[in-house]
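A protein chain is absent from this complex, but the other protein chains hold their places.
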Amino acid sequence: MSRTPQHLLTATQEALEAVRSTAPLVQCITNSVVVGFTANALLAVGAAPAMVDIPDEAGIFAGVASGLLINLGTCRAEQRAAALEAAPAASAAGTPWVLDPVAIGALPVRTPLAHQLRDLRPSIVRGNASEIMALAELGAGGRGVDSTNSVDDALAAARSLARASGGAVAISGATDVVTDGESVVRLSNGHPVLTKVTGGGCALGAIMAAFAAVTPDSLTAAVAATSVYTVAADLAAERSALPGSFAVALLDALSEVSVDDLAERAVIA
Amino acid sequence: MSRTPQHLLTATQEALEAVRSTAPLVQCITNSVVVGFTANALLAVGAAPAMVDIPDEAGIFAGVASGLLINLGTCRAEQRAAALEAAPAASAAGTPWVLDPVAIGALPVRTPLAHQLRDLRPSIVRGNASEIMALAELGAGGRGVDSTNSVDDALAAARSLARASGGAVAISGATDVVTDGESVVRLSNGHPVLTKVTGGGCALGAIMAAFAAVTPDSLTAAVAATSVYTVAADLAAERSALPGSFAVALLDALSEVSVDDLAERAVIA
Partner (left out) sequence: MSRTPQHLLTATQEALEAVRSTAPLVQCITNSVVVGFTANALLAVGAAPAMVDIPDEAGIFAGVASGLLINLGTCRAEQRAAALEAAPAASAAGTPWVLDPVAIGALPVRTPLAHQLRDLRPSIVRGNASEIMALAELGAGGRGVDSTNSVDDALAAARSLARASGGAVAISGATDVVTDGESVVRLSNGHPVLTKVTGGGCALGAIMAAFAAVTPDSLTAAVAATSVYTVAADLAAERSALPGSFAVALLDALSEVSVDDLAERAVIA
């Protein structure tokens, strides 16, 4: 599969149009902090959110959803059971799924759960450098949700995780890096104010699930979602770089970002 | 009771003034995605939200609240128990209550719970066409939170539910329909961007509970809440039809919408 920047840009543009024309149904088992923003981000970009996150429903739903996000940010007991139902059901049904191992490392409930989910082979893993290293059991984790490692520190861990899962791993940072274990793609859009909006990263995990629903190749899906989201962030930051109004502008920009905006602005290498 | 459009408009105007002058205390047992937006919508329109949704408190509180919303969007075990406490307590105390059977149909936890709550005779049921049909056991439900049936498909189901409960049933759609089993009222305000804001419908359920607190007749309460909310949506969409800024403008408009706006804009038939 060709992974030149130009091919990835074209694939990103096609994926954006496919999300908007098919409105993939994205199931989210995600944390209580960002769940509303995540649903709004999915709606804005053209997908359809469904936060079905209780046991005895999550597995059934994963069989009919177009994509699934599992985010461990505030993983209550019911959500943990729901995640362990949904991930195998998604895999069995061919539903792509994304794992976001928020703040794993030292915390003793979410960390073993993340390892268990990792071994179920997520289509895409998304995290900051410390989370990716902890998921690969190569680091001790960060400071709460903040990374204490650099993206480059985490690249070997990301490659290793991607080879084991057969999917893609995305490391968030000032430059976002996506790898499938072989290719390494770097994306340099986005704005620092994105780190001042809660759910700025978590919502991207959900959007990756939406793009994976319309893009069979996991690396391409992760790249496309990242590029659309961070180009939208660039557009939003031009309206306001203050956190409250930026978050509003980001939702607006996700609904407006066009294939031409991607052509003009996406920085993929 | 007279149900001419003119009488309903006058009743809507009176109800809006009554909500603002009495600030009804609306208990919400609702889903994690929309809970913040719902509280803000209640505050904006002039009501007082109280999200008392844990067992051993929900029933007590339903006895003192002015109105109650039960929304099944992410119904954790504690919320299910709280709902089954609160609904009978509300009925016993004469507190009007609204049931929003989000995404029922195929999902095996919420669907029987919704049927159980239906049999406790909610004052108002609010849902999309697929949800209303599934609640009446006349359909298989929709696609997640999206309806796959038309409002007209669901009208017979809504009439049947309303006759059984003695209350009103509201079917949301491009035209909203409210019935008490006999009268059928159609409301044609609102804007498509409302479907791009998570909680756009769920918040209306809470506002129906606020209006039911000041309006004894359930059909009138459901019509009044729908009219106020969708006229506010029209006002908001004139400021912005992009989803992030529209959601902000909707809260602003709920606080500003006036009896004159209703007179000029409400489309009730």
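Letters are used for the chains, namely A and B, taken in the order the chains are written, and counting of residues starts over at 1 for each.
Heads up, the rule we're going with is that a contact is a pair of C-beta atoms (placed from the backbone, for glycine too) under 8 Å apart; a residue touches a chain by one contact, two chains touch by 3 or more.
Just so it is clear, the model here is predicted, and its values are computed rather than measured.
Undergrad: Based on the whole complex, identify which of A:Leu9, A:Ala62, A:Cys75 or A:Met133 touches the chain you can't see.
TA: A:Cys75
Undergrad: Which of these touches the unseen chain: B:Leu16, B:Met51, B:Ala157 or B:Val228?
TA: Per the contact definition at the top, the residue touching the missing chain is B:Met51.
Undergrad: One chain is left out of this view; which of A:Ala92, A:Ala174, A:Leu242 or A:Ala269 touches it in the full complex?
TA: A:Leu242
Undergrad: So which bits of chain B touch the chain we can't see?
TA: Residues 25, 27, 32, 35-36, 39-40, 43-44, 48-57, 60-61, 65, 76, 78, 247-252, 255-256 of chain B touch the chain absent from view.
Undergrad: List every residue of chain A that touches the chain not included in the displayed model.
TA: Touch with the absent chain occurs at residues 31-37, 73-77, 103, 106-110, 143-146, 195-199, 240, 242-245, 247-248.
As a working rule, only the chains that are shown with their structure count from here on.
Undergrad: Superimpose the Cα trace of chain A on the Cα trace of chain B, which carries the same sequence, then give the rotation angle to the nearest 5°.
TA: 120
Undergrad: With chain centres defined as C-alpha means, what is the inter-centre distance between chain A and chain B in Å?
TA: 33
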